[in-house]
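Every protein chain except one is present and positioned as in the full complex.
Let's look at chain A:
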Amino acid sequence: MSVFGGDSWGREAQYRKRRVDDLIIEGIDGCGYKKLPNGKLVCLLCPHHPVLDTPLMLSQMHVKGSRHRAAESEQKERELSRQYQINKRIALADSSSTAVSSTSSEVRCGSTKTPLIEQVHKAASEILAGESPQCSTMDKSPDVRSDICYYKKENQSIAKSNATEVVAAPEVAFQQQLDYKNRRERELKLISAGWKRDAHGRWFKDENVEFDSDEEDPNVYLGQ
């Protein structure tokens, strides 16, 4: 009796046949074709993507055809040239990055990853909160460490940023990054503890969150 309830062996036989077909197809490169949901196969190498009914057609007939062969060799050529390009780029990238210390390059990557809006938002909020600008963003130039106003600095830093970063001593960059990390961590801790910032950048308690009665107010201890 068939497992599908009827007395037909058809399903079983069909299944077996499909398995055998799948085995036959294994001789061909796997990325050269695709199996369609209806069981037919499509050749991905030929530009016009011919659809073939059975694996046998694909493996025995189509693959040996001249058009397919031409497409195949073209594909190979393309692949080679692309590989060449990649190698070239990698080589170039290696030579350029030697000057920059690994930490600062990471920092750059990190900063470019966060979307611009977020960065701006953060910068703005911190300025409004009246905090010292030292570690507010990582885009700022390392030589500006005095108490000058952030507004002024911004103009310079945009112009200078890349050039100065390259020449900056790695320790300084590292120190900055550490500071930034600590700050960020502290901020995240506050946020996850349920503190929120108002429009003036001051911390306030989220009304849906509970706090210990003696919990310190971050406005007080961070403000110092």
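Here, a residue touches a chain if its C-beta (ideal position, glycine included) is under 8 Å from a C-beta of that chain, and two chains touch if they have at least 3 such contacts; residues count from 1.
The rule is simple: contacts and distances are computed from a predicted model.
Its record in UniProt calls the unshown chain "Spliceosome-associated protein 130 A", which is the match among "Spliceosome-associated protein 130 A", "V-ATPase proteolipid subunit C-like domain-containing protein", "Sterol regulatory element-binding protein cleavage-activating protein" or "COMM domain-containing protein 2". Hidden from this view is one chain, which touches chain A at 1-5, 12, 19, 113-115, 118, 188, 191-194, 206, 208-214.
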